[in-house]
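Missing here: one protein chain of the complex. Every other protein chain is in place.
Take a look at chain A:
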Amino acid sequence: MSLLLRVLRVLPPASAAQSAALSTSTPLSLRKIQETVEGKTTTVEVVDVQSDRKQKLIPVRDEHCSCPLCRLAVKVSYEDVLILEQFMRKDGTVLPKQLTGLCFGQQLRLERCVMQAHWCGLFPDRTLPGFDRTGYKKYARYWSDDMDMYRLKHNVVKASWFYVKRYDVGKGRPYPKIPANSAET
């Protein structure tokens, strides 16, 4: 926790863009509180943290959003474990928006992806020991999307109701059709 308190987020807009006008890559969007002691004077100030991998940082483009995940040309999914873990704590939870520096949408997306990764068992050492594995959460599974957790799909099973309704409705109308996605039993 003390580490988190020491790391502040750079606010990306105007001032950063002006100072970074001459550099091709972003400064690491981190700031830290630095204490300098000179004789009897202690100066406390906030300085930008320079990355030691400056060549590998994602460049800034002046578009709608300058947060790291929007700048990334890829939609992050639950499989991108190495990206996700940069926004996570040791206990598998996600850092707050003020510290990750993401925009609102990307932050929520990140949380969903992290949850899916936990569900798939991709963070075995960071998941809750009592991870709820009852019922439909029994197995690790494949996710097609980050919203997949919320997308409920009805599994239509042909039952008595289906057969009862299969009478001739008259006037030359056909029988009710069998839905295409119904389970074959």
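We take it that contacts are C-beta pairs under 8 Å (C-beta built on N, C-alpha and C of every residue); 3 or more make two chains touch, one makes a residue touch a chain; residues count from 1.
The working rule: contacts and distances are computed from a predicted model.
Protein name for the hidden chain, per its UniProt entry and selected from "3-methyl-2-oxobutanoate dehydrogenase (2-methylpropanoyl-transferring)", "Actin-like protein ARP6", "Large ribosomal subunit protein mL53" or "NEDD8-activating enzyme E1 regulatory subunit": "Large ribosomal subunit protein mL53". Between the chain not shown and the residues A:76, A:94 or A:122, the one that touches is A:94. When the whole complex is considered, the residue among A:33, A:72 or A:140 that touches the unshown chain is A:33. Interface residues of chain A with the unshown chain, by the touch rule above, are 5, 8, 31, 33, 35, 40-46, 89, 91-99, 107, 111, 114-115, 118-119, 127-128, 130-132, 137, 149.
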